[in-house]
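Apart from one protein chain that is not included, each protein chain of the complex appears where it belongs.
Labels A, B and C are assigned to the chains in the order they are written; within every chain, residues are numbered from 1.
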Amino acid sequence: MNAQNKRLPGGGRIDRSYPVEFSFDGQKMAGYRGDTLASALLANGVTLVGRSFKYHRPRGILSAGPEEPNALVTLGTAGRREPNLPATTLELGEGMAAESQNRWPSLAFDVQSVNGLFAPFLSAGFYYKTFMGPTRRAWKVYEHFIRKAAGLGRAGTEPDPDRYEVRHAFADVAIVGGGPAGLSAARAAAAAGARVALIEQDFLLGGQLLAERSDGAAASWLNQIEAELKSFDTVTLMKRTSAFGVYDGNVIGLVEQRDQVGPPRTGEARQTVTLLRARSIVFATGAIERPMVFANNDRPGVMLASAARTYLNRFAVLPGRKVIVTAVNDGAWRTAFDYAAAGAEVTVADLRAAPPTALVAEAARIGVTVRTATRIVDLHGGRAVRGATLAGPYGQSEAACDLVCVSGGWSPTVHLTSHLGVKPRYREDIDGFVPGAFPADRFGAGAMMGNYATADAIEGGHRAGVEAASFCGKSAPVSAPSKLDLGETITTMLREIPSAQGGKAFVDFQMDVTTKDVELAHREGYEAVEHLKRYTTLGMGTDQGKTSNFLALSAMAALRGATVPETGTTTFRPPFTPVAIGALAGRATGHHFKPFRRTPMHDLHLANGADMLEVGLWMRPWFYKQSGADVNEAYVAEMRNVRQAAGLMDISTLGKIDVQGPDAATFLDRVYANGFAKLPVGRARYGVMLRDDGIVFDDGTTTRLAENRFFMTTSTAKAADVLSRLEFLLDTAWPELRVAITSVSDEWAAMSVAGPKSRAILGAAFPSLDVSNEALPHMGLHESQWEGCALRIVRLSYSGERAYEIYVGATAGEQLWSRLLEAGRPFDLKPYGVEALGALRVEKGHVAGPEIDGRTTLDDLGLGRMVGKRSSFVGDVLRRRPALLAPDRQRLVGLECIEDGKRLRGGAILFLPGEKAHGHGRGRITSVTFSPERGHYVGLALLAGDVATEGSEVVAVYPMKAETVRARIVSPVFLDPQGERLHG
Amino acid sequence: MASPDFSLSVADCPLIQVEGWDGMLGQFESSLSAALGTKLPASVGETVRHKNFVIIRVAPRRLWLALDDGTQGSSLAIDPDLGCSVCLGEGRMRFSLAGADIASILSTCIAVDWHAPTTAPGRAVQTSFHHVPVLLIRTSETSCDLVAPRSFARSLQDWLADG
Amino acid sequence: MLRIECPCCGPRDHDEFRYGGDASVSRPTHDDPDPEAWYAYVYVRKNPAGLHREFWQHVIGCRQWLVVERDTRNHVVSSVTFARTSRA
Partner (left out) sequence: MAPYSAFQIFRNALSGQKNWQRAWRAAEPKPSYDVIVIGGGGHGLATAFYLAENHGIRNVAVLEKGYIGGGNVGRNTTVIRSNYLLDGNTQFYEFSMKLWEGMSRALNFNVMFSQRGQLVTAHSADQLDGFGHRANVMRLNGIDADILDRDEVRRLVPYLDFSDTARFPIHGAIFQGRAGTARHDAVAWGYARAADGHGVDIIQNCEVTGFIRDGERIVGVETTKGRIGAAKVGLAVAGHTSVLGAKAGLELPIESHVLQAFVTGPLKPLVDHVVAYGADHFYVSQSDKGGLVFGGNLDGYNSYAQRGNLGVVREVAEAAIALMPCISRIRLLRHWGGAMDMTPDASPIICPTPIDGLYLNGGWCYGGFKATPASGWCFAHTIATGKPHPLIAAYGLDRFRTGRTLDEAGAGPSAWLQ
């Protein structure tokens, strides 16, 4: 095991009593609770952590947060494999097994690092300029290799065994960021009386204060305010939680990491996504330090100055002993001083000619070497930095080093604020972008607003907290926060992007975008910021260019001779940090993807051997296994049984709507194409509804229960749409109609008994019921009670046989189904499924979903005669548009197969005999069935009206099965055209 | 959660729906109030408990009478010039949820603020539970009923069980 | 997530609602035989980049159809009323 040779003997916010074992590329190491994977790697002296995207250059750890472009690892194996994770955001957990990425065969020796040698050819956009020949399909060959070389980590191909959860949460004030500004805002808002949610991505509160020594004034300030916040039961502290996006309605997307300190307990979610709806939001998201651009600025050992300080003070790691700190501002000097205090040999190379004298004096006091007007122009070393070339007023010099701390200034973390369209605004004094004007319900504080000093952050946070609470109507008096002045003088007096002196100077580390690439983009006219990004892939990495955006923008500005704001800004899109897709899906996976809808007889169907089918959300019996070996055998047997004896079908999935009121008949007269006003009480009628554009919307039967009350049924698929549409018409178009409509779909268990023996079965099941044609004629209604539940029997047929639809209160559904089966046993009553149902209706020539396809009219479906001369119903006017009346419009016909041993298929294209089978033909077959009655296949088709002559032939072509079959055009009603079976 | 403080029981849920016509609402309500012998909830989300039922206003002109367990549902005679009623005694299930962890468990089911005044004990809220319409009746600090369509009830129960 | 404040149920996520499109187009009376009026009602839309009056139904809730005024450039909802106005 590797000793923690870079760990300091004391200090830091790690728990030394709690060692944690982990491994990196199979090598076992140890860290402590309180480490991140990155700090633990540094403590163990690991400098080489990853390889870059394009050139496979060795990379180390640049940052201490989610902005990390380099140190990406993969955790886990098989279904738990998780690539592209920044080591800087991973809380070290016992047994964590991390692997480096994008290298083969090993991190130290990576074959593809030869890409670096080809760098002159691999300039930005080079793909666009070549690989175009020699043939049209050549790209496919090149692409194969390019895809293999691209990508960083490898995903698993097995299902993820872990759980995720999505939660809904509410707050008055949401505060994003647990640094000094956010903590101060939370305290103020809570004291004002608001319900507060404080969101912090880290596992510790404190933000930039965690980079301070763990035993100083900052630490006591932190302890005090954290204790204060915990004293409010209205404050929710959400640690390990990233705000990944801010969405309309002030909904903040949060993701909480719950599994990093060990596997989740059984059944617990490893990550939780929370949808936090806040009345007001305070953004206190801090700022991200910028790297500097110079040759080989990506060498392992180059670190942001603030990150280096965090590793030293928070994690008690001294990653280097010969340190160069290079800066354009004062803040980075604090890193120099702390490293010197920890015993490192430190040189400050400040690009400014005259840094503040106080800093220079302090440096002299503690033995830090200061070189002013000096910059790094090159770095040496491969897998770890060994030395730097410095250029200053006295020319160039070489300096040995094992850690280079860079600070090119700071960029406020404005990402979340811009998700809802607040445009960033350039602030010249800090040379960075801050949010533009917020709407009334959003506030900002601290470094995110460009106010970098801790004292200002606390003050600004306090003010924002008070205002955010006040926006929610919470204005209790609030005492001033305790002060903390760290005496920072973070100013950016100078911005300079030194030109590279040979060697690559990286702007975007992860995507391997160099200054030369920016220059090339400019030269070729890709100078709009979005063009620059897209042409060079700048900012497209997993870090979303958090450290590179501003550098690229200022580089392009310099090339264009324009200011930064003239050059543009970029749009920050959610998520702020990447979110696992599984976390967003939460519990809604597998069976829970969509809820199941079950009829009251569901369990009986399973017990009776039904093969179930998903129909929308419903589960319906497709066929019953005892009817046949497969669906094709079973449906024909079930059909035969209906035609010869009787069948029982669960039709509970039909939409059922109660329509009541003095104007109910008038209402139905308007919404149905055929009339209902004259329907006698106690009678049912088939009805068709149109859309406003005159196309058929849905069909069903409606029964008049009383003068002012109707019982409507709709198709299973359209039930919800029909209900909403009816409500729409009543609420918006005809509010004067006194009609109440209520879905009663779930109220009723519904079943249909169909077949020549259905009357006898009904009589056996309901001994007291008069089932005579006189008492219960076709389209007649019977209403009573059965076993304490409401009962409705409507004599309706879909199959063409004498049939009864029986509706009983849902609680009695199973009981009645069993009763019917039992009563029907002597009559060979057997249940049948939706496949047989569909076949029976085809034989009878009833249209359904395949014909009512959202493109057909009443006339197309042969239903025009139902309407006669009626008008003033929904869809009537536009159904008369000329193209909908054209003689060549396809209309419903019946087809029967006239070739022995062949069959019809739904989806076959129809041609005239002798016509070349090409194009769209004259129509298509919509539905087919084998007809036991006819002894061959029959089908419904939509066929051009000008050739749809009954008795003539068409050719049905099914290229996917290389089938061509002749069929005769016949009436779509294949069975009992006189309806004797219905009435008899 | 290892052993959450939470219990769930499921039962039938007899309901009667009554609705008044637009333009006749005042008369409808006074007549209904007289017939039931109690005042009606004034606005949507309010409930009034009376005898063995709870009256809930579920829409501006629509009320539900939710009958206690074991009560037989029946229809209510309404003057057809004032409104109408429909028995919804069969189509819904009532989930009774209770326990200290109820708020946390429900937060994975519905997007309603458990601590808002509109969700306080005695209030009713119609909302979406995994795409399914439910009526939440808040019965106490740590309990509520969810009234859900029968066809979805088992699916929602499975969802709760997997929480 | 849009948040729409239903006049009788309070603020809810928009996925409790069903969208009903432009509420500024006027529906011809049910017996209007003019094809041009129906064409305009069914098809022609101003589709403004700005304030848009639109129908939503609180379908997983009170089932009332609402008229929502919303800015299509930033999704800010400025008013919500019942589509049915008289409720005496």
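As a convention for this text, contacts are C-beta pairs under 8 Å (C-beta built on N, C-alpha and C of every residue); 3 or more make two chains touch, one makes a residue touch a chain.
The model shown is predicted, which means the values in this text are computed figures rather than measured ones.
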| item | value |
| --- | --- |
| Chains shown that the absent chain touches, full complex | A, C |
| Of A:G95, A:P826 or A:G907, the residue in touch with the unshown chain | A:G907 |
| Candidates A:K28, A:K423 or A:R573 - the one touching the absent chain | A:R573 |
| Residue of A:M132, A:A353 or A:A562 touching the missing chain in the full complex | A:M132 |
| Interface residues of chain C (partner: the chain not displayed) | 1-2, 13-15, 19, 21-22, 35, 39-40, 42-49, 52, 54, 70, 72-75 |
| Hidden partner chain, residues of chain A it touches | 53, 76, 79-84, 120-121, 123, 126-133, 136-137, 139-140, 143, 146-148, 150-160, 162, 164, 166, 245, 247-248, 251, 253, 273, 275, 419-421, 516, 519-520, 523-526, 528, 530-531, 534-535, 537, 540-542, 544, 573-575, 578-582, 584-586, 588-594, 613-615, 631, 691-695, 697, 850, 853-855, 878, 881-884, 905-909, 917-921, 924, 957-960 |
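FYI, only the chains that are shown with their structure count from here on.
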| item | value |
| --- | --- |
| Mean-CA-position distance for chain C and chain A (Å) | 26 |
| Centroid distance [mean C-alpha coordinates] between chain B and chain A, Å | 32 |
| Two or more partner chains touched - positions in chain A | 275, 277, 735 |
| Multi-partner residues of chain C (at least 2 other chains) | 13, 59, 63-64, 82, 84, 86 |
| Residues of chain B touching chain A in the complex | 1-2, 12, 17, 19, 21-24, 62, 72, 80-81, 83-84, 86-92, 107-108, 110-113, 115-116, 130-132, 149-152, 154-156, 158-159, 162-163 |
| Touching residues on chain C, where the partner in the complex is chain A | 1-3, 13-14, 18, 20, 23, 27-28, 30-35, 38-39, 41-42, 55, 57, 59, 63-65, 74-76, 82-86 |
| Residue ranges of chain B touching chain C (in the complex, touch as defined) | 22-23, 25-26, 43-45, 58-62, 111, 116, 118, 125-128, 131-133 |
